[in-house]
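Apart from one protein chain that is not included, each protein chain of the complex appears where it belongs.
Take a look at subunit A:
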Amino acid sequence: MASSFCSSISMQAPISAKTTRFSLQKPVSIFNNRKTNLSFSLHRRSMPARLAVSCAVKQETVEKVSEIVKKQLSLTDDQKVTAGTKFTELGADSLDTVEIVMGLEEEFGITMAEERAKEIATVQQAAELIEELVQEKTA
């Protein structure tokens, strides 16, 4: 299952400092059974361009969040955690959620506003909020 949705692609030509950014309005599944080809025609430049793809949520973030959740809830190996897993389905109560939030804040060096933190119900949502906050921090 393709679990990465990319909402923006940036192409950077190695010599020129200009970046051409293609942003897609809707999330598009680009990696589809490894069959999809990406082709872009650059009218003005003839030198090779490096393609950098940034996805809405990095798999790495999802994995880190899952690790923290697993540790906090002391999950067994047969309790699988995926992006769509709800914390409540794993038996997390409110105190667990708060400890998870603290764990995420420590891991990623961010602070979550309480109202936002309390809206997080799944691993995916946590990862989205984290990346948003990390981006704001480095912007």
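Here is the rule we use: contacts are C-beta pairs under 8 Å (C-beta built on N, C-alpha and C of every residue); 3 or more make two chains touch, one makes a residue touch a chain; residues count from 1.
The definition used in the following text is that contacts and distances are computed from a predicted model.
**Student:** Can you pick, from "holo-[acyl-carrier-protein] synthase", "CDC45 family", "Vacuolar protein-sorting-associated protein 33" or "Trimeric intracellular cation channel type B", the UniProt name of the chain not shown?
**Tutor:** Its UniProt record gives the name "holo-[acyl-carrier-protein] synthase".
**Student:** Using the touch definition from the top, which of A:Q59, A:Q79 or A:Q135 touches the missing chain?
**Tutor:** Residue touching the chain left out of view: A:Q79.
**Student:** Which positions on subunit A touch the chain that was left off?
**Tutor:** Counting only subunit A, the missing chain is touched by 71-72, 76, 78-80, 85-86, 89-91, 93-95, 98-99, 102-103, 114-115, 118.
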